[in-house]
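Below is the structure I would like to discuss, written out as structure tokens.
Note that one protein chain of the assembly has been removed; the remaining protein chains are unaltered in position.
Moving on, here comes chain A:
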Amino acid sequence: MASSRPRARSAEVDSASAREGAPGRRPGFAVGHGSRWVLAAAALAALAAAAQAGPRYGLGRPATQAEIAAWDIDIDRDGRKLPPGSGSVAQGRTLFAAQCAGCHGAKGEGGSGERLVGGQGSLASGKPLKTVGSFWPYAPTLFDYIRRAMPLNAPQSLTSEEVYAVSAYVLNLNGLVPDDTVLDAAALAAVRMPNRDGFRPDPRPDVPLRARPE
């Protein structure tokens, strides 16, 4: 049984070693220096191997590919899982006015919902403004989030075409795609966000340690 196998002690892993060999890995994102996370890729592989050979209680039933496809709405940062369909900035403008502007403002300037526009170049200033345009590293995440969570009062109600359109409009408001843009899977994945290389792994503990008191 599970208890007879050695247990992982303080099994923590940094994003860099976890991503070793992962497809689509980009240099400059997770370099792993200074990380205190202790589990090496090899140890993790051993753990995963143990989990493959684990006991089976015979619980649950197989999920079919159709069932998985019906529920799986995860889009990765490279946009490889973006669905078919397309939408234009112009369509997005109309849809945004009808379904988003009430909370996010006519031009995405914010209201009861967050500000979606502006702030580029402000992140290192005393008044950083984090928005889709200034802070988000990957454009496909916009599709993922709007599809799963927006509009706040009716999530998962938009078609793929509508999500592409409104994503195109939010990117357009941020000056990241031109007015005549039509976004589909390939076009959205190709949008380079200004803050793409702005993220670093966790270096904590990062505050100088005092000597441990008696």
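Observations
In the analysis below, a contact is a pair of C-beta atoms (placed from the backbone, for glycine too) under 8 Å apart; a residue touches a chain by one contact, two chains touch by 3 or more; residues count from 1.
The definition used in the following text is that contacts and distances are computed from a predicted model.
Per its UniProt entry, the chain excluded from the display bears the name "Sulfoxide reductase catalytic subunit YedY", taken from "Carbon monoxide dehydrogenase large chain", "Sulfoxide reductase catalytic subunit YedY", "2Fe-2S iron-sulfur cluster binding domain-containing protein" or "Amino acid/amide ABC transporter membrane protein 2, HAAT family".
Of the candidate positions A:60, A:84 or A:178, contact with the unshown chain belongs to A:60. The omitted chain makes contact with chain A at the following residues, 1-2, 7-8, 10-15, 18-19, 22-25, 39, 44-45, 47-52, 54-57, 59-63, 67-68, 71-77, 103, 111-113, 123-125, 128, 130, 132, 135-138, 141, 144-145, 148-149, 152-153, 155-156, 198-210, 212-213.
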